[in-house]
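On to subunit A.
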Amino acid sequence: MEFFFDLLSVLVLLSSFVLVSNKKITAYIKTFQIQSALIALIAGIMGWSIAVNEDKYDILIICVIIIALKVIFIPHLLYKTYGNIEYRVEKDFFMNIPIIVLICCGLVVFSYFSVSNIGSLTGFHINHQVVNSLSVVLIGFFFMISRKKAIGQIIGYLVIENGIFVTAMFSTNGMPFIVDIGIFIDMITAVMIMGIMVTRINKKFESINIDKLSKLKG
Partner candidate 1 sequence: MDWLTPSSLLYWSIIIYLTAAIVAIFFYRHPHLCTLFAQSGCIFASALGAASALKMILFDQETLIITPFESTVPFISISMTLDALSAFFILILSILVCCVSLYSIGYLKHYYNKRNVSAFHALYIGFILSMIFVFTAGNAVFFFIAWEIMTVISYFLVVFESEDVNEKAGLIYIVMTHIGAAFLMIAFMIMFVYTKSFDIFGSSEAIPATAKSLMFVFFLIGFGVKAGVVPVHVWLPYAHPAAPSNVSALMSGIMIKTAIYGLIRFILCYLNVHNTWWGILILCIGIVSAILGVAYALMEHNIKRLLAFHSVENIGIILIGLGISFVAFSQGNGILGGLAISASLLHTFNHTLFKGGLFLGAGSIQYATHTKDIEKLGGLIKKMPVTAVMVLCFSLAISAIVPFNGFVSEWLTYQSLFSIIIPGQTGINIISILAAAALAMSGALAAACFVKLFGISFLGKARSECALNAAEVPASMNTGMGILALFCLVIGLFPVFFLKVVDKVVFSISGTTVIGELQGGFLIAWYPINVSGNAITPSAIFIASAVIILATAALIRLVGGKVSERKYGTWDCGFRELTPRMQYTATGFSKPLRIVLRILYKPGRMLETEKGDSSYFPLSKKYRVWTEPVFEKYVYDPFLTAVKRFSLRIKLSVQTGSTHAYLVYIFAAVLVLMLYNRLA
Partner candidate 2 sequence: MVNVEYLIVQIIVVIMAAPLVNGIIKKTKALSQKRKGAPVLQLYYDLFKLFKKSTVVSDTTSWIFKAAPYIVFTASLVASLLVPVTTMIDSVWYAGDLILMVYLFALGRFFMMLAGLDAASTFGGMGSSREAMISSLIEPSILVTLMTVGLTAKSTSSYQIMEFMKGVDAPLIRPVYLLTFIALLIITIAETARIPVDDPSTHLELTMVHEAMLLEYSGRSLALMELGASIKQLTFITLLANIFIPHDQFIFISGAGAVLISILIYLIKVIFVSILIAVAEVSTVKLRLFSIPNLAALAFILSFIGFMQHFVLGR
């Protein structure tokens, strides 16, 4: 089982690498969809085993929610938002893709380094899966920084959420149920609000390039 989770966590990490090396917005959304599916898979397996062993169905329910929200609803919403806005070819990233990927590699190394002392000091073990998921959080964050367009930022935020979710899964078998539900409600609201705002931004600024939003300074 552990081996399987290891594989999945690496796959999630890989999917985020794929994400950062993408250039098109539709590709971002697709990659996010795949990553969410992977996460749903993790939740499904974990939920199944817990359901079998302890007769608790929390995580299974959450798995269903993930599939509904992250694999189906949110990508759909993002596609729709993207469809609403005028298409314009613009360079969406600040740095070259290879450099971004390299930095992301560095981030993985960094997250390994930064939590590596935890085990040695106290005998408390944080496994590789947690570190991988923490790297996903950092990469998601970095993705937000590297992309100019609003939808890219939303995707980045969602990837951070994914990373956090996987971290929670791997480290503590998920948060308490009610908290998880709350987090999902928040997330879906956030994405909807951001979606509405992207539409408005597009209307006001005639672009979804966040760089244009720099009037308020000083």
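Rule of thumb we're sticking to: contacts are C-beta pairs under 8 Å (C-beta built on N, C-alpha and C of every residue); 3 or more make two chains touch, one makes a residue touch a chain; residues count from 1.
Here is how the candidates were picked: all candidates are chains of the complex that A comes from, given by their letters.
It should be emphasised that the depicted structure is a prediction, and the values quoted were computed from it without experimental measurement.
Comparing candidates 1 or 2 against subunit A, the one that touches it in this complex is 1. Put simply, subunit A touches candidate 1 in their complex at residues 94, 110-111, 113-117, 138, 141-142, 144-145, 148, 153, 210-211, 213-218.
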